[in-house]
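One chain of protein is taken out of this complex; the other chains stay put.
To keep things simple, chains are lettered A and B as they appear, and every chain counts its residues starting from 1.
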Amino acid sequence: MSMKTKHEWTGYRVGQTVKRTLFYLLVVLLSIVFLSPFLVMITTSFKTNSDAFTLPVKLLPRQWVFENYPKAFETIPYFRYMGNTAFITFFSVLGQLLVTPMVAYSLSKIRWKGSKIISGLIMATMMIPISVTMIPLYRIYSKLHLVNTYIPLILPAFFGRAFYIIIYRQFFAGVPNSLMEAAWIDGANEAQRYIHIALPISKPALTTIGIYAFLDSWSDYLMPLIYITKSDRNTLSLGLQQYISEHTVDWSRLMAAATIFVLPVIVVFVIFQKNFVQGIATSGLKA
Amino acid sequence: MKKLVSLLLALTFVLSLTTGALAADTREHITFWYAHTGDEAKVFEDAIATYNASQDKVFVEGVSTTDTQKLIVAMSGDSAPDVISASNQQMIQYVANGLLDVAQDYAEKDGFALDIFSEKSVEASSVDGRLVGLPIEAYSIQMFYNKDLLEAAGYTEPPKTVEEMYKMAVAVTKLDAEGKIDVLGYPLFPYASARQELIYAFGGRWWDENSNLTPQNEGVLASLNMNVKYRQLYGMEAVDAFVSTANTNRYTEQDMFFAGKQLFRLDGSWLPTMMQNYGSTVNYGITFVPGTEANPDLRGSSRYETTCICMPSMGQHKDASWDFTKWMATEGARIENLGTGNLPALKALYEDEEILAKPGFAEFIEALKLEKGVQYPVMNDFNEYVSLINTALDEVYAGVKTPEQAMADLADQCSGLN
Partner (left out) sequence: MTMRRKHSSMTLLEKRSFRNGLLFALPWIIGFLAFSVYPLCMSLYYGFTQFNAVTTPKWVGLQNFQWLLKDATVKKSLMNTLFMAFVSMPVNLFVALMLASIVVKDFRGRTLARTFFFLPSIIPMVAATMVWIWMFDPTYGYINNVLSAIGIRGPNWLIDARYTKWALVLMGSWTTGTTMLVCMAALQEVPVSYYESAEIDGANGVQKFFRITIPCMAHVLVYQAILSFINSFQYFQQVYIIVTANSGTKMGASLGGPQNSIMMYPLYIFHNAFTYLKMGRAAAMAWVLFVIVAILTVILTRISRRVNENAGVE
């Protein structure tokens, strides 16, 4: 009897160990799969072009070369484009940070007729395809001589974006009203309550929105594609596309350029990861 | 966290300030957009620098843009470039949409003689008998062949007819152990040549002289049927895999022809220059695009395209732009032709020793003299037509439709174009 129990017990432990090993194996495998494009990008950027086109295909370079990086900087005015992209990103983030909390505050912390309607409309704008508004907006900007400036890329940020507002509203919804009401008794007006209480309280949400706006603006492609035609005003994403030119694609150099384009994004993500993950997690929970 | 956000913002702000302003300058600034990239763009920059140094009234800023959408968008806005380079087929579309000034108007006012350009290039660059842009280069397509591969298969001469070409292609095509194509015989890459010269060789035409669309032309069908026959022989997927990779490494050091993996290649006069630059050791010859057994006269047929320097109508600095346009089409053209390996449009350059010494030029200029260039039709919806053709060809290549079916459908689809 006792033998059997002991046997079962070891069996259970062996089973657990096997399960555990299998689980880790799965995690490692999936991690490799999800990382492989990055690995490919980085290792190819250290290959010569002829190495990249030699069979059998190997992940690591047969011979490590670093020349693709200086060449990549040479082929497109990388720092200029990075400056352009940073300029656009800076003002877009600024705009979103100013407006998003305000609108979200109005919708969740001020009780007024119309907040329901506005909320509904905000949700509705999320389903308007860009293609529908693209042509009329393009015509307006072109009539105002604003094509080839950064205005069309930055201006919308100062009027809020549905997705961000919804995340922010979600955050405010979780803040107890009693906090706000305490300040009301002290005779503060709405603006004071907003600045002194709502904003400081919602710092985590502010960070999340900031990162979102940063990432969206940094990698935006369609808007610059439509509005920026002068190559010295290109953003990085457009500049990268220049690599795939009509004649030649130098793949290893392309991968070097892609790597230095992606790097700032990864750095920002790693720094703010915690906020970001929390922000997204709460945003999607309620419809 | 707030600190980090502000740090991030500050960082991006500092970066954004690095985009400096241009220093003041008394010269008239104009912008010139050209569609060449990479090494060819350097040649354009050289030419522009030469122009800027040659006088002190106009300063040209060169911009390399291959994206035609961007060009169209830019030309229709107020930030239009002052001067652009465009292929004659693009030019025709731009004129139809009212985006370009007519160069001949300027030339007549200025007393600039147009007979310095070859007749063919003037014809190709005109719409309704008026020269729209000044031709800077011409190009046509000829057949390159790998001599060693051909000899190994027992042939000493390149093919004169498509029937011969097919036989040689089959003799040379080599498969590896897995059934993948190692050496491609039939010239199915580049796509653009498969759609044009490989069709013209059979007497096929996508349009007639009056710009009527003729996708069901007999020559088109004959060409496609031979194409399909070859594909079926080696398996559509094997052929596609080869062509796909050929497209990935086109015109790089590893280009299939440069690496000795393609027997025939219908391509342009820039190819020898590229091969020289990459140090390719392939022993190649250049010959006319073949004709058919029934009609050997078709031999040497090719598209005939020009690249022109033209002035968008929305551009601002007309006088300066015209001055640069003139210069670029004459003195600049020589620099450009020598550097990029494109054929001249200026008659004087046909006798220029340095030009004739370029690899392959003698053969290509010989071909130009045959006067078998196929001109593009004058139509608004040309881009749309090409796109429809491409889709129909995809269907034929993939074996989804027979050539007859696909072309009948195409004829149907393009009936509304004008």
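The working rule: contacts are C-beta pairs under 8 Å (C-beta built on N, C-alpha and C of every residue); 3 or more make two chains touch, one makes a residue touch a chain.
What you see is a predicted model, and the numbers here were worked out from it, not measured in a lab.
Across the entire complex, contacts from the unshown chain go to A, B.
Considering the whole complex, the residue from A:Thr44, A:Asn148 or A:Ser202 that touches the absent chain is A:Thr44.
Looking at B:Ala241, B:Leu356 or B:Leu370, the residue that reaches the missing chain in the full complex is B:Ala241.
Set against the missing chain, the residues B:Ala49, B:Ala152 or B:Val400 yield one that touches it, B:Val400.
Residues of chain B in touch with the missing chain: 67-69, 72-73, 76-77, 87, 89, 97-99, 178, 180, 190-193, 195-196, 237, 240-245, 247-250, 305, 314, 381, 383-384, 386-387, 390-391, 394-395, 398, 400, 413, 416. Seen across the whole complex, the unshown chain contacts chain A at 23-24, 26-27, 30-31, 34-38, 40-41, 44, 52-53, 55-57, 59, 99, 102-103, 105-107, 110-115, 118, 121-122, 125-137, 139, 142, 156, 158-160, 165, 190, 194, 215, 218-219, 221-222, 225-226, 236-237, 240-241, 243-244, 246-247, 249, 251, 254-255, 258, 261-262, 265-266, 269-270, 273, 277, 280-287.
Here, only the chains that are shown with their structure count from here on.
Taking each chain's centre as the average of its CA atoms, chain A and chain B sit 39 Å apart. Touching chain A in their complex are the following residues of chain B: 1-2, 4-5, 8-9, 11-13, 15-19, 31, 35-38, 40, 63-67, 69-71, 73-74, 76-79, 248-254. Put simply, chain A touches chain B in their complex at residues 49-50, 53, 75, 79-80, 82-84, 86-87, 89-90, 93-94, 142, 145, 147-148, 203-204, 206-207, 210, 214, 225-226, 229-232, 241-242, 245-251, 268, 271-272, 275.
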